[in-house]
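With one protein chain held back, the other chains of the complex are shown just where they sit.
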Amino acid sequence: MKARFLIPLGLFLALAGLFWFVLNQMNRGDYNPRELPSALIDKPAPTFSLPNLHQPDQTIGTPNFLGQVSLFNVWASWCVSCRVEHPFFMELARRNEVPIYGLNYKDERADALRWLDQLGNPYVASAFDFEGRVGIDWGVYGVPETFVVDKAGKIRMRFPGPVTEAIWNRKFAPLIAQLRSEQG
Amino acid sequence: MVPELGHFALILALCVAIVQATVPLAGTVWRVPGWIALARPAASAQMLFLVLAFGALVWSFIANDFSVAYVAQNSNSALPLEYRISAVWGGHEGSLLLWGLILGGWTFAVAMFSRRLPDDMVARVIAVMGLISIGFLLFMLLTSNPFDRLVPPAPDGRDLNPLLQDFGLIVHPPMLYMGYVGFSVAFAFAIAALIEGRLDATWARWSRPWTIVAWVFMTFGIALGSWWAYYELGWGGWWFWDPVENASFMPWLIGTALIHSLAVSEKRNTFKNWTVLLAIFAFSLSLLGTFLVRSGVLTSVHAFASDPARGIFILAFLLLVIGGSLALFAWRAPAVKSTGHFQLVARETAMLSGNVLLVVAMGAVLLGTLYPLILDAFALGKISVGPPYFNAVFVPLMAPLLLILGVGPHMRWKQDDAATLLRRYRFVLLVSVVAGILLPLVAYGTVTPGVGLGVALACWVVGGSVVDLGRRVRTSRGLRGVPRSYWGMTTAHAGLAVVVVGVTLTSAYSTESDVRMAPGESLEMAGYTFHFDSVDQVAGPNYDASFGHFRITAADGSQVARLNPEKRIYRVQTMPMTEAGIDGGLFRDLFIAMGEPLGDGAWAVRIYHKPFIAWLWLGAILMGCGGLLAASDRRYRLAVKSAQAATVGPVATAES
Partner (left out) sequence: MIHRLFPGLMLALLLGFATMGWAAIESFEFDSPEQEARFKQLSGELRCLVCQNQSIGDSNAELAQDLRREVFEMIKEGQSDAEIVDFLVARYGDFVLYRPPVNYTTALLWAGPFLLIAIGLFFMIRFIRTRVATTDGVGTLSAEEQSRLDVLLQTPAKDEHT
């Protein structure tokens, strides 16, 4: 009988517990309310065929991913955070760790080429997505974004935001090692 | 120097708040009159220091002191003076200080206007408000000090967000905060009564006018916010079900339930636990809103720059205040005895049903607001809950509420007779149904079930009031025999009906056109012709604008209005802003906004014809005025004298 007077308190404590849980996750960096999970995880990478940024007469497309574990990095010369992750991608390319393909997203070709000239080009090749349609197919909602594509051409992970060494070691490296050991 | 004085004043305010929260309360426990008597002077001192602190911040803004981090972030030397002052509450820290100041103001008002209340009651109320003040001042001083200095000082400020450089945003936040914080008075009265263990009709009578006034502020605050969104955002929308809007709407719904429940508790000495619970909830939801807006757990268009560390602090504070008060409720409420009995057909039942609907509506809004967060937290996926959901669940809850509203307030306490009521109101019912179908049909040529229902319910509410007013005038001594609180109730309910008409008609019959227009071209819509004459380049104090010249003519060629929509670029933040041109009217608004230039001098132009949209805000004003009328009833001025002897038996005058 008296227990019903405890109902409001109980409801409130449940709510407070939820908030505490969420805030803690946010503080640890495990949770960002604005971060959107990809709808394409474990699905075949959306097919596309775009001109190569450097050689407009050649195309880059989904077949380039097949048979190897690769990264697909969405970048643009106007994107400030891309500069943040760029040195690390250069380092990855130097270590020859994994082939990195680029999606130059909604950019001017001249600006993009100048950007790569000045800062270095870590990409095996960059696809030139002037209208951003391939970006939409891949569910891109901001720049930079980095996808991990497995040997069979399936998307296995999507990371929004700049990739740093710490994030690489925590999230990318183990997954890539595991994917390499899988049957291609 | 001045910012340091402000900072110091904040610290002093905190010290006073600690005294205010503890000493008078201890005085009531150990019966020390000197300690109890400290409550009022403490409230005054608290107010003084908060005014000093707030004044120091205002001064820093007026003097363009960009060595103060908060000023540098939210102002600029080119910002006009009125916006430099409103910029004080344009960001997180300053708006918190405004919160604190308003809390101080309400506490001071309680201290001033409760001379005839028992001293120990006042002491408890002021102590509880002091407790809340401690929390907010600590929060400010520890995590969000508005007086923090920048070393070296910024050469100039980053400017106030252009969206906030508007009259609506000068008045909207203070109004809304007056409402949010005003519910702290009802809360403090409830907690004081729980501490004392005496929940009776006197307690309800004392809190009623305070609660109504807070509710009035909140009503005006929400209406202003909606009006601002309508004319300033350039989308022509007026309610978006954004989490922050919901955060203000939820306490309003509970506040509405509370003022009605208080009436029953006062008149009939029943629903008392329920009323106390609502008083706790109303203020708790105000605090919850603060948490949601400032902790960053939800994404909203209005959210402040978020910071989880601040979130943890507010959460701890919520646990203390809400958890503490609900625990107190669980401990004390079982002993409360309600004595008023009533039959199934009685005004009490109507009031209770209305209350349940309002609380359920709040629950639905809360559910929709938090559900994405819950799913996300448990890794069950990421979803969005937006207007389609809220409209789908909210409207069906409001329809029965309006149905009750037509007759409920006119039923007798304790027991009424269903057959008599049916006889008395069947004519209104018939007229409402017919009006619901015919009026839209005559005016617009079409009617949908939704429109018919909306108009019929609005007529039903107003018609019910008219019938009851007529009866009352015949039985009492004419119009002057009708108490002011009754006028208040009738006005507020009519206001709601007006809002319903506005929402219904503007949602159903608005026409909209996004077109490419070049100067010299014109467009016909809803019987008007919109002529695009020219565009000038105009320089404002801190922005550059493309200034459009439009003429609107009626079917017969006569000029209806000249409108000047603008596309502004604010220089400091290089942020584009759409300033719509609006020709307002009682029965329709004409709305023009300019989008992007499309080359060859042409522009993307949005033109709206919005029927009855003004009724939204007109209705809200009526509701607020109704509240003010009710709160100024002479009963409350005389109440205090007879407070101790308040009766709980049948009351001759039946008011809301």
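Each chain gets a letter, A and B, in the order it is written, and its residues are counted from 1.
Please note the rule applied: a contact is a pair of C-beta atoms (placed from the backbone, for glycine too) under 8 Å apart; a residue touches a chain by one contact, two chains touch by 3 or more.
All of these numbers come straight from a predicted model, not from anything done at the bench.
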Could you tell which one of B:Pro243, B:Pro409 or B:Gly548 touches the chain left off the display? B:Pro243
Touching the hidden chain in the full complex, which residues of chain B are there? Just list them. 161-163, 232-235, 237, 240, 242-243, 270, 299-306, 340-344, 348-349, 352-353, 356-357, 359-360, 363-364, 367-368, 371, 375, 380-389, 392-393, 397, 414-415, 512, 514-516, 573-578, 580, 593-596, 598, 604-606
At which residues does chain A meet the chain that is not included here? 32, 34-40, 46, 78-81, 84, 106, 131-133, 135-139, 141-145, 160-162
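We adopt the following convention: only the chains that are shown with their structure count from here on.
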Sort out for me which residues of chain B touch chain A in the complex. 273, 277, 280-281, 284, 291, 295-299, 308-309, 311-312, 315, 318-319, 322-323, 326-327, 329-330, 333-334, 370, 373-374, 376-377, 381-382
Quick check: in the complex, which residue numbers of chain A touch chain B? 1-2, 5-6, 8-9, 12-13, 15-16, 18-23, 25-27, 31, 33-34, 36-37
